[in-house]
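Pasting in a structure now, in structure tokens, and then I'll have a few things to ask.
Only one protein chain is missing from this complex, and each of the others stays in its spot.
For chain A:
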Amino acid sequence: MGSLEIDSLDKSYGAAKVLKDINIEIEEGGFLVLVGPSGCGKSTLLNSIAGLEDITGGEIRIAGKKVNDLAPADRDIAMVFQSYALYPNMTVRGNIAFGMEIRKIPKAERDEAVHRVATLLQIEDLLDRKPSQLSGGQRQRVAMGRALVREPQVFLFDEPLSNLDAKLRVDMRTEIKKLHQRLGATIVYVTHDQIEAMTLATKIAVLKGGVLQQAGTPAEIYNNPVNTFVAEFMGSPSMNLIPAQAGQGPNGPTLSIARKAGDPLVLPAPEAVAAYAGRGVLLGLRPEAITDEEAADRNARVVETASCRIDVLEPSGADTYCTTDLGGKDVIGRLRADAPIRQGEDATLAFNLDKAVIFDPDSGERIA
């Protein structure tokens, strides 16, 4: 039994359906990240779990108990908001203790709980300040403190890092991860940042247009996306989707990719592609699966090399990204920083086909 189960959840505003038949489950101590572009319904889903929005159909269970009709305060959850939502008229201490005060917990117990959380988050010095006197990172900590002090079944985070600057965001991300490991708490976390999703999650749920596209571990989502949307959304730079022609060669199915100059590039393809022979498909290859020969994964079973014209080289320090034209599209590869490859010249690139995924170009669904 999961710590949080969402069972065929529907939500509509009047005629507009914003969440359609969502099924997700997260085990106790799990870290579920809801990710998707803005307007995909991820925040609505989080608010539905919190009880801040009514749902139209389906069921939400927390620790096995149906909570559809419970008020937010009775669901055994705590939430950290994007804007932190600290009560401006109260001190940090007042903010953290407010919920306990409402629940009429004795003063001594409250003080102890505040102290415990403040120590954990290293905000003891700030307890008597007002939120307006705190920096962004400090407010973030206080907001987490307010959630932590409840010791709930499930923590809900609504894009908690999006108001911080880039450096602080990375620090706080690590801190949230540490906190999760230390507390073993169940967390549901909303973000539109796919790096946050990859680094934090034990399970990622990708949403688009109110429909759950795929739910799985970060590795599953990254390596085995179920459709082109998930493939392109996760990862940066995003996955190359190369238009290719499926065919039948002497050794099995093949993919042939048009090149600007010279013959098409012909690559071996998995058996499932046989059904598509004679039709167009999309070959999905992440940039790290297109490298210079030296950098090719030695453990990979199928690595094909081909000469390609390098249109653009973008050194990023640790790696160099190259752009080449395949199937009429710009395709990005990731080279070693010191690979002897020059812009505007032909170079031999290695394609790691173990990592290849193939999609139907019309439906965007995965074929192989």
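By our rule, a contact is a pair of C-beta atoms (placed from the backbone, for glycine too) under 8 Å apart; a residue touches a chain by one contact, two chains touch by 3 or more; residues count from 1.
Just so we're on the same page, contacts and distances are computed from a predicted model.
*Asks:* Given the options "Multicopper oxidase", "Carbohydrate ABC transporter permease", "PadR family transcriptional regulator" or "ATP synthase subunit a", say which is the protein name UniProt records for the missing chain.
*Replies:* "Carbohydrate ABC transporter permease"
*Asks:* Which of A:Pro88, A:Gly278 or A:Gly317 sits in contact with the chain that's absent?
*Replies:* Spelled out, the listed residue whose C-beta touches the missing chain is A:Pro88.
*Asks:* Pick from A:Gly39, A:Gly99 or A:Pro243: which residue touches the chain that isn't shown?
*Replies:* Touches the omitted chain: A:Gly99.
*Asks:* Specify the residue from the set A:Gly39, A:Pro72 or A:Pro361 that touches the hidden chain.
*Replies:* A:Pro72
*Asks:* Using the touch definition up top, pick the residue from A:Leu4, A:Val35, A:Ala50 or A:Val67 that touches the left-out chain.
*Replies:* For the chain that is not drawn, the touching residue is A:Ala50.
*Asks:* On chain A, where is the contact patch with the chain that was removed from view?
*Replies:* Counting only chain A, the missing chain is touched by 47, 50, 52, 71-73, 77-79, 81-83, 85-89, 98-99, 102-103, 146.
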